[in-house]
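Only one protein chain is missing from this complex, and each of the others stays in its spot.
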Amino acid sequence: MILVIFLSLLPQSRQSLLIGILLGGLYAMMALGLSLILGVLKIVNLAYGETLILGAYVSYYSTQLWGLSSLVSLILVVPILFVFGVFIHRAMLTKILAAGGEPLILLFGLALALQNLMMFLWTPDARSIPSPLTTTIHVEDAAISLMRVVTFIISVLTVMLIRFVMSQTRFGLMVRAAAQNKDAAELVGINTTRVYTLLFGIGCALTGFSAVFTGILFPFNPVSGLAIFLKSLAVVTLAGMGSIGGLVISGLVIGIVESLGGYLIGGGFKDLFTYGLLLIIIIVKPTGFFGRY
Amino acid sequence: MLEINNLEVCYGDTQILYNISLRVNEGEIVALLGSNGSGKTTLAKTIAGLVKPRAGNITLNGSRIDKLPPHKIVEKGLSLVPEGRMVFPHLSVLENLLAGATVTLKRKGNFRVLLDYVFEVFPVLRERQYQLARTLSGGEQQMLAIGRALMCNPKILILDEPSLGLAPIVVQAVFRTLKKINEDGLTILLIEQNAFEALRMSNRAYVMETGKIVGEGTPNQLFSNELLRKAYFGLREGGI
Partner (left out) sequence: MPYLLHFMIMLFIYIVMALSWNLISGYCGQIALSHAAFFGIGAYTFALTLVADTHPLIGLILGGITASFFALIISPSLRLGKAYFAAITLLLAEVMRTVMINWRASGGASGLVLEPFPGHTLTNSYLGALLLMTSTLVATYIIVNSRIGLGFICIRENEYAAAAIGIPVLLYKVIAFCVSGFIAGVAGSYYASYILYIEPYSAFSFSWLGSAAFSCLIGGVGSLIGSIIGASIYLLVSEMFLGFGAFSTLIIGILIIVVVLFFPRGVVGALEKLVKRTFLSSQTK
């Protein structure tokens, strides 16, 4: 805390701090899908990172092959990932869960398969989705790309939107009921299997949505999935299971920690700060700070 | 209205229910009595669709429901208030009731009317409608569970051990309310360990022991049956 305040006073690190805050918003949105799937279906989706990267690749190729603007590619990526999610849940997860088995190995196999599929199809070279906005704005002596600011705004809005849907709509009510007690939900007429499948699909669709923005701001390759999964997991764990609004705060914290850490030690190792934080949280307060369950 | 024929239910390789047959006619309150381990809850879960029978059938108003998933059975008009209440702990009272209205809303029913009815029958729920369900007392949670089941607009209501863990005075209040709901037209199957109270308000009753039905009749008939008196009512020779 003291370190943060100290560093934010230094003009040189202010740029890092600002970037960290802006990225934090994206991290919150990035973690949204994982949080929903974890909170409702109680599954840690080990293939989450790969799913996101898949979405990034779909967006990338739609810009390259068909010249679509990256924002237009959202129209393609989101439904494709939704269908993908529904398929994965229907075809694989329901079988495993009905048999009382452990979905972890299945998800690991899926992650392995996806990662290598992408490596095989699209080579391990790094890609980047072209940004629709190239202007840079200047805040005092810090230079920030407009895209980062826009991403931040969109991310926070998306998280708030999902929170609204979950707490105020009938569908959100059914989801929360099914999450709290599956049998009781069935007994009041909720088709829990369909709710779970839809939710998994929506989780993947949200992942696709954030994938486009992630792919614009960061170069990615098939192996990037694991880092994304771990970062999202850190955001979700810090926020606590079931908390959606908390994701924003948690994302900001992680963004700041990461950015300042990178400023202190050097870019290549900045992820280690996030991983260290995750490790510490898990040992100290695994239920997170805003969690409900 | 509800007919169960030759039901056999197993958990894996262990058989729990043997050749269960019973019926509930429209407008009745039927009690199903039995001590712990007699299979009452298994029967309740099977009727509601959470457990599938190995043999036998269950029909509701002539159509078979034993092969349907639970949410479809609710659509057909059967609602279970499960053992232990199973309210949604992190939802408010109002949200619990709204969740119960899923089926009603699907059928374009008027859930406002139902909600007002539930609040009329259980005024304490209206008082606490914005409170989280897990902050309610046991008796209030039971009322919420019943209210939630009522929101499904059922034709028949099944209750699994509603008196469990409740103070006697609360039990009486709950049972009085059930009697009133029945008078308003709802058929009730009441599964209970608390034989006295259950028999006092029912038209007919069955008795279960270790997975089989061992007795059937009106409350008076059952009270006068020696075996049952000793086993379930804890009475020696003599009157009630």
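Worth pointing out:
Chains here go by letter, A and B, matching the order in which they are written, and residues are numbered from 1 within each.
Convention: contacts are C-beta pairs under 8 Å (C-beta built on N, C-alpha and C of every residue); 3 or more make two chains touch, one makes a residue touch a chain.
Because the structure is predicted, anything quoted here is derived from the model rather than measured.
Judged over the whole assembly, touch between the missing chain and the shown ones holds for A. Considering the whole complex, the residue from A:Ile21, A:Leu68 or A:Met92 that touches the absent chain is A:Met92. Summary of contacts with the chain left out: across A:Ile105, A:Ile137 or A:Ile153, the touching residue is A:Ile105. Seen from chain A, the chain kept out of the figure touches residues 43-44, 46, 92, 95-96, 99, 101-102, 104-106, 108-117, 119-120, 226-227, 229-230, 233, 268-269, 271-272, 275, 278-279, 282-283, 286.
One rule holds for everything that comes next: only the chains that are shown with their structure count from here on.
As a whole-number value, the distance joining the C-alpha centres of chain A and chain B reads 44 Å.
Listing the residues of chain A that touch chain B in their complex gives 170, 173-174, 176-177, 180-181, 183-192, 242, 292-293.
Listing the residues of chain B that touch chain A in their complex gives 48-50, 69-71, 74-75, 79-80, 82, 86-91, 95, 98-100, 102-103, 105-106, 148-149, 151-152.
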